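As you look at this complex, bear in mind that one protein chain is not there, while each of the others sits in place.
Showing subunit A:
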């Protein structure tokens, strides 16, 4: 035992004592902090805002005054802590590789965030007189032209709110075009490997959905498709590159056959990142394609949204696109074509599909991203994303079954199956194992055409060193799965939560906190640890 240092300096040294599992009073583990529900820590009389005093006058609320809301509040420091603590229980692209296939989790540049918050973009009302929002209309119009040029299409509908809303827009254009020629068709063909939104959208706007099969090398079966085409088919929805991460080499032949049968080609543009600047869907006969700005053009996913899904349209479909849109006039001014002027400027529109003008906050971000990359940078984006995916495919195909690897390179995502895993171990165990290694899992069990599918999309955001680390981690887990290492079934063990009981959640749904908020007059642990 040394004597206390007169300066107070007490250096720590590593202990040699063995530690067993430590439990803490709070349930916290150092930087990993547990956080109760807002309803357990807030109360109805607490607030984090101050207001100027209100001059009281007679209320003109039609005699419908409310009596209590049961909404707890927190002071500002408590609020900041509550959400900061919660944030630390999330994985994010800012923390590391996020290889969710078909989701294109790429870096979200912070310049985009800065630009979207400029008062001239962030603080303007959608119904302001048009002379006061010329810059906003210019932004929408310039982004529209980029999207048209990048896809080789004729027009673009900017208002759809997300990918599935874009699909809806495309199908409504198709339906309007068919009705305009007096041709009622009832069926939309969708490959088995399509995103669930494709059949759901077709059904949502009143179509009957039929599957088209895939060939054993993961492509649309052109023969089966041709055989099914007929006068009742309105459209075929194709994802290209497809959800197996493969380009459809017969795309032009598919389009030609569909057009010859009097139908239209809808392309799901979720995977546009693989081909932006390399291939233009317009050159392949596509009639409509949505572009997820929150995928290819880097607007943040925000834990599930918002998205933005502009739809590029062929010459045949563009006249039917929705209202409103921003048009540029020869005098350099911009105008919003709304219901009022549609009669002269856009008479065949199928109508409006959302209030106001679309996801402006995503347009500013996407245009900022596009201007940063330019035509050359976007092309490099596609090349690097495809290069990264192929690097993963070839680095792991000896330990993971890659069902389509024999047929050649993949596009921007690599697909593996669970073939070769020991009995009792499956894709989900590998996915959860990756969590313990510090990675977000890949997309699992999608597409349905591959058994135990694992769809890995690294995007262009990853460095080679980052990919090498990921490959090493996934390799080790794959080897454990092949060897029958049962401990994988317990994964994750280092995450904020172990595997959760999703069956119980669905059987007895608890969808809100069902105890009244305290009024702050009494305190007690009971309120803090009451559970839901």
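Definition applied: a contact is a pair of C-beta atoms (placed from the backbone, for glycine too) under 8 Å apart; a residue touches a chain by one contact, two chains touch by 3 or more; residues count from 1.
The rule we apply is simple: contacts and distances are computed from a predicted model.
When the unshown chain is looked up in UniProt, the name that turns up among "Probable glycine dehydrogenase (decarboxylating) subunit 1", "Acetolactate synthase", "ABC transporter substrate-binding protein" or "NADH-quinone oxidoreductase subunit M" is "Probable glycine dehydrogenase (decarboxylating) subunit 1".
Only one residue from A:121, A:325, A:421 or A:470 touches the chain missing from this view: A:121. From the set A:206, A:230, A:424 or A:484, the residue in touch with the chain omitted from the display is A:206, counting the whole complex.
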